[in-house]
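The complex appears here minus one protein chain, its other protein chains still in place.
Chains: A and B, in written order; residue numbering restarts at 1 for each.
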Amino acid sequence: MIFEHLPALEVAVPLVAAPVTLLLRRAAAAWAVTVAACVFSFVAALLLAAAVAAQGPISYALGSWPPPWGIEYRVDALSAFVLVLVSGMATAVALFAWRSAAAELPREQLYLFYTMYCLCVAGLLGMTITGDAFNLFVFMEIASLSSYVLIALGRDRRALLASYQYLILGTIGATFYVIGVGMLYLATGTLNIADLAARLPQVADTRPVLAALAFVTVGVSLKLALFPLHLWLPNAYAYAPSAVTAFLAATATKVSVYVLLRFYFTVFGARLVVEELPVEEVLLVLSLVAIATASLVALWQADLKRLFAYSSVAQIGYITLGISMASHAGLTAAVAHLFNHGITKGAIFLLLGGVALRTGRVGFDRVRGLGQAMPLTSLGIVIAGLSLIGIPGTAGFISKWYLVLGAIEAGRWWLAAFIVATSLIAVAYVWRFVEAAYLAPAGAGTPERGEAPRPMLVTAWILVGACIWFGFDTSFSAEGARRAATLMLGGAP
Amino acid sequence: MIALGHYSYWVTVLLMVAGLYIVIARGNLVKKLIGLSIFQTSVYLLYIAPGKLIGGTAPILAEGYRVYSNPLPHVLILTAIVVGVATLALGLAIVVRIREAYGSIEEDEVLKADRAAGKDAADGV
Partner (left out) sequence: MKSNVILRVIAKMLMPFMLLFALYVQFHGDFGPGGGFQAGVIGAAAIIFYALIFGLPAARRLVPDRVVEAMVGAGVLLYAGVGFAGIALGGNYLDYFVLGHDPVHGQHRGIFWVEAGVAITVSGVMLKIFYMFASRGHGLDE
């Protein structure tokens, strides 16, 4: 009986966990409830993914109002894939957060941290699973508002301004999205995503629909930090608590990419977006600039969290590059990189959280000689860095492979060369860490020998292991991405 | 082509642009939030004004009426208003904390304080 209600419970359980943690008031109980809710969501997501792979899309009518009148939760190949990523990362970071948050936040506020964390997870899962455009906005704002709070909890006072800037830009983005949805509603009379897809072709050439496409694109691009709308990301990631950075880096921008894919390929349809409008070209240019400039800026950063934040902007550029190709290989690359980058960045920021626990800040002065002081942590960062670069044998290679394949299929050899060349820049900034950790003698700020607490290290290394595992066994990541790409381009789900 | 019958759309556009201008052009953190609120208000108007159909009555089933105004935009905007209120409250709470931490709510003064602190502090964050 629970199984048929899994789509609703997937969101409802973390959502209920939030007020429960608020009422419990004790940090340990709040943490336990949070972990339980995340584990439930993860198991539910895996079950849903298996069900979708076996029998096709699942539709759940909320309140028993049949779609398109009622709100529908729809799980298909693409949303199931993203659900697994989000709930998996939520569980990993929740396990990690017990020690990390306790070290970085005042004790009285810890239960509130877990309340906001549950709300953020519920919001992200709701964004992924809903089949109603306005319901997506509601969940988007639930996730965004709780992430503004989570970022503002950082120790450094600059976290406050970073959270404020993210609030302003994120709210503008969400409001643009609402304007776009409003125009679509006025043009077609429906808010259900599948129904919009059916009704839009008749009105596709009118100006409101084209304006709606523009508004939705800009709004969602603000959320996914596409260049040049990425200015909030480096500050937000650098000054937030370590667990928050890891969670947001792995999930928040990825779910926004999912929203973009959903709107481009399901609502508006590949025919309008790719063939009739120059969306492809615009995305291509912005992606190339994002990858190049963000990778170069990352080279000059003095703080490791900032460095990897700029690296995130560049990696999001790779994802949108895959979207701009709009071919099967390109979309497979985009969805696969969504997953692979999520686990890679999650691993890196969790390991950096361990370093922050021992050193306080993660500037380059603090990590000199880290190879001797914290050998497992440094090794983990190096391996995850290899996945970031795209070395064969790691998860990052799979998505870069599909990207290059897509570029060659489109006949753009210069693009394939560009992807390889920018990966070399990634080598450069990962090498900066390797040089500081292994080749420099221990400095004044380096911690003494001793790893981060074992629970933190174990969760981080599970993700590092996942980076390597998904480099070899692509049956979930690449196969799921391929199926999602087929779905988006109009084939059978 | 100026259509005076569409004046609700003109007001929407005016509010939208005014709100965005305030967010970009003003350095005071509270003024930015006010601009954001004005921007969100324009969206409420965008949804609700087309919901009233000319000749439509209140959306309660009654004998003799065939055209009803659309109640759905009102429900959507109620949700959007709540989201706007929550965002404003959160933004103001962050501004209060910034005031306590920096002593000022002007963005340029806060950034100057950050830059000055960054020069004094050790290389790092």
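Structural remarks
Operating definition for what follows: contacts are C-beta pairs under 8 Å (C-beta built on N, C-alpha and C of every residue); 3 or more make two chains touch, one makes a residue touch a chain.
From a predicted model like this one, the values you see are computed outputs, not experimental measurements.
The shown chains contacted by the absent chain are A, B, with contact judged over the whole complex. Considering A:P19, A:G189 or A:P278, the position touching the chain not shown turns out to be A:P19 (whole complex).
Residues of chain B in contact with the chain left out of this view: 78, 82, 89, 92-93, 96, 99-100.
Listed here are the chain A residues that touch the chain not shown: 5, 8-9, 12, 15-16, 18-20, 22-23, 60-64.
In the analysis below, only the chains that are shown with their structure count from here on.
Distance between chain A and chain B, defined via averaged C-alpha coordinates, is recorded as 26 Å.
Residues 16, 20, 23, 29, 32-33, 36, 39-40, 43, 46-47, 50, 73, 76, 79-80, 83, 86-87, 90-91, 94-95, 97-98, 101-102, 110-111, 114, 122-125 of chain B touch chain A in their complex.
Across the complex, chain A meets chain B through its residues 134, 137-138, 141, 145, 148-149, 152, 156-158, 160-161, 163-164, 167-168, 171-172, 174-175, 178-179, 182, 185-186, 238-239, 302-303, 361-366, 445.
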